[in-house]
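For reference, the structure is listed below as C-alpha cells.
As you look at this complex, bear in mind that one protein chain is not there, while each of the others sits in place.
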C-alpha cells in the first residue's frame, strides 16, 4: 500500500501488464486488487504464538512495520499472488502454508480519502483480501531495507507496535488476532 | 460477468471513472473487482428457503439465469456496490439485508482462459467477492430483459437450473447453498 | 454463562431435558453447548452502528453488561436456540435477523479454570457458537433485572464498557467488532 512506497511496487515487463506510468493513470480510476498476509508462527495445536512484521527504516531514521502486501496481477490466482509476495518478502525458505480456502478473514478497503474506512492509501483505492498465513520455515527478508521481526500476540497488539504501523494495518493486524482467537 | 454482455455494464460519466473504451483497454491488463450477490428468501429462523435468479432470454430464445453481479467502482465501498447492484437488478423495494461483515463466503476468480479456475469470463480477469443476501421486500426487476424467479434450494441445485447458468455461476450458487447449510 | 447466575437458566420440564440437579451433575463432566449473540443495529448499507448490551444491577449496586447468551437444548437447532434466547432477552418485537449461515464468527470456549482460554465460567466448561445478529425492531427486555442499552461501536470497545463485562465477553464483543470491520 502507500506505506510501502516504491519498494514493493511490482514492475511488470510482460506485455499484458502495465508500465509504471500506465498503472499510475489507472490507479486514479479503478479499485486495484491487493492481498494482505499476516505471517504467524503456531504451536503444535495450531494456536498462534507470534506475528511477523516487516521492518523498514526511513531515511530520517523513523521506523515503520508492515504486513506482507502487494498487488494481484492480471491472470494471477489469489493463492499464487499470496505465495509470490510471501516469497518476495520472507525469502524462498519460509515455507508459508497458504490457506486451503479462498475465504479471506476480512476485506480491507484502502481509500485515497482518509476516514471513509479504517484503511488509507494516498496513492490509490486498493481492495485487499486479507489472510493469516502460518510460516514454518526460515525467513530471510530479501529486500534491502526490510527486516522481519516476530512479536508475541500481546506485543503485536500493543500501542507501541500499533503506532509503528500505517495506513490502518494496525487495525488489520488486530482483526487478524481476533480471527485467530488471540485478541488481548 | 461475460454472460451479462453489455446489459449490466455501468456507463460512468463521472470524470474519475472510465469510458467504455478505456475500460476495455484496462480489462486485458488488470484484474477487475466485482461483487456477486445470491439473493435469498429466509424463514423466521433465518434458514434459506428460496434462491432468486435473474432470467434473460437471448434473441435466439435461449434462456440463461444469473446471480446479481457487477463491478465495484472507484471510491465505492463494497457494501455500497452490493446495494447498488441489488437495487438495479431487483428494484427499489427489494429491501436487501447487506451482510454486517465484509467477509465474503468465497472469492470467485473469473479467468479469461477457461479451466484455470471454475469461473470463466471471456472479456476479462474478474475477481468477485461473493455474498448471500436475504431479500425481504418486493422484487421488481428494472432491466428490460430481466426477470427474477425464486427457486427452492433443491430446484436451484438441480441439473436443469445449473445448465442454464454460465461462466461458473452454477458452481458459485452451489457454494452459496453449502455455506448456508442447504446443499442437497 | 456464570455471570448470568440463575437468571438465564432454562428450567426444563420436558422429560428429555434435565432437572436443575441433574444438569449440575453433568456440568462437571461434559462441555455444555451454548450460543452467544451480539445484537447490533445497522444502517441501510449493513454497516454496524450500535451494539446492544444487556444491563444487570447486582444487589450491591454493581453494574455488569452481557451479550445474549444461553444453552442449546436437546433436539433444538442452533438457529432455534438463537431465536429463543434473543426473544427471551429482547422481547417478541425485536425482529432479529438470524444469520443465513451456521458458520459462527468464532467459538468461545469458556473454561471453569481461568487462563486456559480468554473465556471463563466458574460453573462449567461451556463451548459457545458466537453470532452477530442485526435487530431491526423494538427491544423490550422481559427479564426483571435486565435492561438493554445501545452503544456506538466506539463506546462498546471502550475500557469503561469492557470493564463492565465479565467472563471474557468483552473480548468476544471486540472479536465481533473485528468481524464486522468496526474494531476501533
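What to note about this one:
Here the chain labels run A, B and C in written order, and each chain numbers its own residues starting at 1.
One rule holds for everything that comes next: a residue touches a chain if its C-beta (ideal position, glycine included) is under 8 Å from a C-beta of that chain, and two chains touch if they have at least 3 such contacts.
Nothing here was measured: the structure is a model prediction, and the numbers come from that model.
Considering the whole complex, the residue from B:55, B:95, B:149 or B:171 that touches the absent chain is B:171. Only one of the listed residues, B:41, B:75, B:88 or B:118, touches the absent chain: B:118.
The chain that is not drawn here is touched, among residues C:58, C:93, C:107 or C:136, by C:107.
On the side of chain C, the interface with the absent chain consists of residues 16-18, 22, 26, 28-33, 72-78, 101-107, 109, 111-113, 116-117, 125, 127, 129, using the contact rule stated above.
Residues of chain A that touch the chain left out of view are 40, 42, 44-48, 77, 79-80, 82-83, 97-103, 105, 132, 134, 179-181. With the whole complex as reference, residues 106-107, 117-118, 171, 174-175, 178-179, 181, 183 of chain B touch the missing chain.
Note that only the chains that are shown with their structure count from here on.
Interface note: chain A and chain B, two copies of one sequence, contact each other through mostly matching residue numbers (shared numbers exceed half of all numbers used).
One finds 34 Å separating the Cα centroids of chain A and chain C. Remark: chain A and chain B have CA centroids separated by 28 Å (rounded to whole angstrom).
Residue positions of chain A with contacts to 2 or more other chains are 106-107, 117.
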